[in-house]
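Below: the structure, in structure tokens.
All protein chains of the complex are present and in place, except for one that has been dropped.
Entry: chain A
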Amino acid sequence: MTAIQLTPQDTVERALDLAATEGADGCVVLVAETSSANLRWANNTLTTNGAMRGSDVTVIATVGAGEGTAAGVVSRSSVTDATLREIVASAVAAARASGPAEDARPLVDGLVGADWAEEPDETSVTVYADFAPALGETLQRATKENRWLYGFADHEVVTLYVGSSAGLRLRHTLPRGHVSETGKTADKSQSAWVGAATRDFTDIDPLGLDAELTRRLGWASRTVSVEAGRHPTILPPAAVADLMTYLYWTLDGRDAHEGRSVFSKPGGGTRVGEVLSTRPVGLRSDPHVTGLETFPFAVARSSGGSASVFDNGLPLSGTDWIRAGKLEHLMTSRFTAELSGATAVTPAIDNYVVSVEGATGSVDDLVSGLDNGLLLTCLWYIRTVDPQTLLLTGLTRDGVYLVENGEVVGAVNNFRFNESPVDLLGRFTAAGATVPSFSREWGDYFSRTATPPLLVPDFNMSTVSQAS
């Protein structure tokens, strides 16, 4: 007998039937159909490329366990009609081998999407039909002008189907793309970087990116040595995203409730309700925000401090994590919300917007208002040093510039920094307008961010880095 590749909808329906046959009390099935295409270049030439197609099926079976409910989770790629029975049986067996789950709650029910019956959307190399020739032109131009270009372009489309024994039938397509590019001078002693997120590459202009790289490399025609220390520093939106993404990932409600987070309150409880910044700064997620659209329902293939496999399909809505400087919510599943006494269930959402009320203007406007300080491009290799303060360490990279009397006057050496993004929210003295941003370090897989540029009067550059 030949194995048959099932449609996503058939996979869901058959898996739910099989789970019932196996004796499961409940079942959630997630089918993710993924396609992607990428181009990578270095030293002014293409180096690698790829076009990938993937299919992933996750079965979450639930069974009674003592006075509670247990869950078994099994994921497989390359699922056929012949292998689906084994997957479902494994999930049910895994549930039976587990004790009652703390986070067990009734499965989310009732929602049937109007587009449930539609086929998966796809991407392919054709997404680069306009981009690739323009990229080729910039590579040739860089060779003629004695510059070096290194970069990566990626486009991915995920179509996710979620069905459950409680009646849930949801489908959502999520496109995501980005380009990032590093330019170096002929002797490779100076470098600059640009990057942008996109949904379809129609808004990406390789010639414009190359022009910005050329402008920044031009700033490096003069180089200045600057010592480590606390410097007035302008963080452009990309660098703010580098730091705030870490803060966002730390908003775990259970960790805070248990006293092991920067958002824990001495004496017990969390810092929800506490003013983190006297500035009118906000951190908000909304799955429907224009340009940063993401899954409008919870998706969890495993349970953790702020997520639960029982919450799959839970509708997501706009959530203020920080509003007017005050911590409003931490990330919770239904279980952790109850455990921690949170006033609402606020699961993680795959985007965020940082904004400062009333702030306008661009990076260039902040530069024009700075007498003496640094403008950095992006941050790199950021890791937690001390979770108590959320102290992070990392490096500046590919373009740190000296600002004097409102103008960029040259490039300076790189630095290692030690800073906490929670502290920075309370210390910045000026901000610009919030714009779509692309974190250098995390943008490859967390690209739906919008952030303002910030001026920090005393950014802690711990030591000098020789890297260039």
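One rule holds for everything that comes next: a contact is a pair of C-beta atoms (placed from the backbone, for glycine too) under 8 Å apart; a residue touches a chain by one contact, two chains touch by 3 or more; residues count from 1.
Following the convention adopted for this analysis, contacts and distances are computed from a predicted model.
Trainee: Could you check which of "TldD protein", "Carboxyltransferase domain-containing protein", "Protocatechuate 3,4-dioxygenase beta subunit" or "Hydrogenase expression/formation protein HypD" matches the UniProt name for the chain that's left out?
Mentor: UniProt lists the chain that is not shown as "TldD protein".
Trainee: For the chain that's not shown, point to the residue among A:R14, A:R199, A:R260 or A:K326 touching it.
Mentor: Residue touching the chain left out of view: A:R260.
Trainee: Which one touches the absent chain: A:N49, A:T223 or A:S362?
Mentor: Final answer for the missing-chain contact: A:N49.
Trainee: One chain is left out of this view; which of A:T21, A:S317 or A:T389 touches it in the full complex?
Mentor: Going through A:T21, A:S317 or A:T389 one by one, A:T389 is the residue touching the chain not shown.
Trainee: I need the residue numbers on chain A that touch the omitted chain, in ascending order.
Mentor: Chain A touches the missing chain through residues 3, 5, 36, 38-55, 72-78, 90, 94, 97-99, 101-103, 125, 132-133, 135-136, 139, 143, 148, 150-152, 154, 180-182, 184, 188, 191, 193, 258-260, 264-268, 301-305, 309, 380-389, 391, 393-395, 397-398, 414, 416, 418, 420, 423, 444-445, 460, 462-468.
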